[in-house]
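These notes concern the structure reproduced below.
Every protein chain but one is kept in place in this view of the complex.
Going in written order, the chains are labelled A and B, and every chain counts its residues from 1.
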Amino acid sequence: MRHRGETMRLSGSWIAALGLALVTQPVLAADPIKIGVIAEVSSISGAAIPNAAKLAADEINAAGGVGGRMIEIVEYDDHNSAADAVRAFQRAANQDHVHAVIASYVSEVVLALQPWSGRLKLPMITPGAASDVISHRIHDDYANQKYTFHGYLASTFLSDSVCDGLKVVGVEQLHMKTAVVMSEDAAWTIPLDAEYLKCLPKIGIKVIDHIRLSPDTTDFTPIFNKIEAQKPDVIVTGISHVGVQPTVQWHDQQVPIPMIGISSQATSSTFYKDTNGATEGVIYQTISAPNVALTPKMIPFTDAYVKRFGITPAYCGYTTYDEVYYIADAIKRAGSTDPDKLVDALEKTSWNGTIGKIEFYGRDSEFTHAMKVSPEYVSGLLVQWQGGKQMTVWPAEVANAKMVFPSFIKLPAN
Amino acid sequence: MSNIRTFGVIFVVVALLAMLPFGVSGYVLGLLTLAYYFGVFAMSWDLLFGFAGEVNFGPSFLIGVGAYTAGLLNHYPHWPIWACVITGAAASVAAGLLLAIPALRLRGPYFGLVTLVAVLVLQNIIVLFAGVTGGEIGLDLPDVLSIDDAHNYWIALAFMSISGALLFGLSRSAVGLILQASGQDAVQAGALGFNVTKHKLAAFCVSALFSGLAGAMLVFYEGTVSVGTVVDIGVGVQVIIAAVLGGRRTILGAALGAIFLIVAGEILRPLGQLSTFVVSAVALIVILFFPGGFLGTILRTGER
Partner (left out) sequence: MMKFFQILIDGFAISSLYGIGAIGFTLIFGVSGVLNLSHGAIMVTAAVAAWAVAGDLGGGPYGGAAAGVLASVVMSFATYLLVVRPIQTSRRIAREEKEIFVLTGTLLWGIMLQEAIAYFFTSNPKTVRPLVAGVINIMGVRTPRQEIVTALVSLVVIGLLWLLINRTRIGKTLLAASINPRGLTLLGFELSTIYLYVWGLYGVLAGIAGVLLGAFLGVSSDNVGQLTASAFSIVVLGGLGSVSGSLIGAFVVGYLETITAYLISPSIRTIPALLLLVIVVYLRPQGLLGRR
């Protein structure tokens, strides 16, 4: 029901914006800076993208805009379809004349948009897609692809982050020695799994099996039974399109093995209710967590978002909020919205955002235009669902809880 | 007389549409470009349903074969666009024959079932061989028809007009009448000495040819080929709704329905998520209260 209120408010603000535009048009000397936002609005993660963008734009505008120019967010719903997204992108470029686009958390959609970003010379940043292919394409064909920026961790870095965390919480604290990797079959998990298979042995965890499941799987019983028969110490996950169903079935079947890894849907605060609490004990990797002061900006943003939209921002809410700010910053530095100048300025971005310090790798890196990942830039956290709350368990500097597992989980003996 | 008048009206309409790039924005052109390709999908479907009386639940099987053949040939051996499009259309006809020869033995809903299953099989094959086809992600193509909105628009408009003229002509020819007779009463048409199956097979091939051509052209307009845009059952559903909405047995109505669906979806975009709901509701109301569709209803009113 929350959704309805949101949209009503949305249409209210549309009317208000229209009224404002009609009234103030002649007074405003400078044209607004337009940022297009393309996302799937009916999913909770997707809705966080336009919401966070509006929040950032309102803040910037309240503080006087960018050199007197206001920021205007233009929203498009892509219904999670590549064709709809391409259409929206063309509209953004040719009809609405936006200056930059923030697009989608789905790798498939972003990969379809990427050539268009080059063809139409319209800078685009993705706040949530993970596939390494995005930045590899920029590296291989810089002249045409340089308009795309990867504003979220590339899959390889996601795996590395999970491994870094598992080394501490899994190997050192729980004495885990073996794992089964369970990922959904999708663009973003191909490099993710490849890196899992490399980095898990390095931290001393043997991978017994590697399962890729179809994203339209509804019955996970055979998968969990198969995994259980192999007796691993941990299930390392790579799931995003699926989430509620495997989690609920893991809980209902009382699979005695902990799940740790990437589980994008679990980052949303509504996940506990959607799974009827089955997510208790699940540990997921993320770049932001409620009530953790990873950066000075994180908690104020989370609070403002919750106050306005009633739920916590999903992971791509944080990245989108930062993106609007550093696009504005780049336009200010470039002194222009010319796409090539804007790309140059974005490449020089060094922005202290909610999730850390944001800089992009350069042309010589194989991860061209991907966010730099390391403790001094952006790095990951492990968060566990405990009693309906998301508690940070790693890294130790910011952890606010110790790991707790439901009674059906059997941890490896020391 | 009425035929001449109809042609006059259509000629004027096409001429006016051809002038659009001088007046409207690139975005509107992009939208109509897509709608024109869908128009060809819907017209091809109408030939099969409206005239041959066969309900093809899998128009996206024919579209998808054409689109993927063209896409793969451009992505891997890097054939020129025209060769990809022609081969794509040929592959679509071949796949259509493979499907239709055994399927046409079946009667009633069973023909429809086979065509529906064909789509599911094609979709699974593409996903299963993800290493070659790109799976759910799809393939991006090195070549596109043009990045200029007006050029793309004219190509699509010309393509739809020519396809429409050919399909319409066919439907009004002697062959079309035989098809219509076989569709309504196959036994009687057979008794009159017509080879019903052969005619239906021919209709299926023509339908496949235009579906495959349009599918192949569409991927070179969008620059990507993916399951969601050319194979998914949802795509086929949209084609069927467009044809029924525009008016069955009119060929041209099908194109009208396709343009309506796509343009209406976009006009209602400010409604956000509800736009699909409203478009479906409007389509349902048209089907319930004006079962002749747009063109059927207009023509009937005109005749009175």
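Throughout what follows, contacts are C-beta pairs under 8 Å (C-beta built on N, C-alpha and C of every residue); 3 or more make two chains touch, one makes a residue touch a chain.
Just so it is clear, the structure is predicted and the values come from calculations on it, not from any experiment.
The missing chain, though absent from the display, is touched by one residue of B:Leu20, B:Val55 or B:Leu299; that residue is B:Val55.
For the options B:Ala52, B:Cys84 or B:Val114, the residue in contact with the chain missing from this view is B:Val114.
Residues of chain B in contact with the chain left out of this view: 49, 53, 55, 102, 106, 109-110, 113-114, 116-117, 120-121, 124, 128, 184, 233-234, 237, 240-241, 244, 248, 273-274, 276-277, 280-281, 283-284, 287-288, 291-292.
The chain not shown here touches chain A at positions 1, 3-4, 7, 42-44, 47, 185, 211-214, 216-219, 221-223, 225-226, 229, 243-245, 248-249, 252-254, 265, 268, 270, 273-276, 278.
Heads up, the rule we're going with is that only the chains that are shown with their structure count from here on.
Each chain gets a centre from the mean of its Cα atoms; for chain A and chain B, those two points are 38 Å apart.
Taken together, the chain B residues at the contact with chain A in this complex read 25-28, 30-31, 34, 127, 130, 135-138, 140, 144, 147, 149, 222-224, 226, 228-229, 266, 269-270, 272-273, 275-276.
Chain contact summary for the complex, chain A toward chain B: residues 7, 10-11, 14, 41-42, 75-77, 79, 81-83, 86-87, 90-91, 94-96, 107-108, 111-112, 114-116, 119-120, 185-187, 214-215.
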